[in-house]
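Removed from the display is one protein chain of the complex; every other protein chain stays in position.
This part shows chain A:
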Amino acid sequence: MKVTVKYFASIREAIGPGSEAVETAARSCGELRDELLARGGAYAQVLARGKAVRIAKDQVMSDESATLVEGCEVAFFPPVTGG
């Protein structure tokens, strides 16, 4: 299926583009993270297990168990620092 993947803050800075269309076989946000970090390079660095990565699915705070659906938007970003 096709999904939109977005990156923010330090993760975006490391990866480059802030958004990309991804064709994926992943069924969950966690499997998508695995696919992306398997690309190596900056992806492997910033999305590695043990790194503090937060996930939003369709603009709602989520976690790795969230199920992907065709056309959904998944975002990866570091812990937030607003206020």
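Assume a residue touches a chain if its C-beta (ideal position, glycine included) is under 8 Å from a C-beta of that chain, and two chains touch if they have at least 3 such contacts; residues count from 1.
The rule is short, and it goes like this: contacts and distances are computed from a predicted model.
Hidden from the displayed complex is a chain whose UniProt protein name, among "Dihydroxyacetone kinase-like protein", "Sarcosine oxidase subunit beta", "Thiosulfate oxidation carrier complex protein SoxZ" or "Molybdopterin synthase catalytic subunit", is "Molybdopterin synthase catalytic subunit". When the whole complex is considered, the residue among A:P17, A:G50 or A:G82 that touches the unshown chain is A:G82. Interface residues of chain A with the unshown chain, by the touch rule above, are 6, 8-10, 52, 54, 56, 59-61, 75, 77-83.
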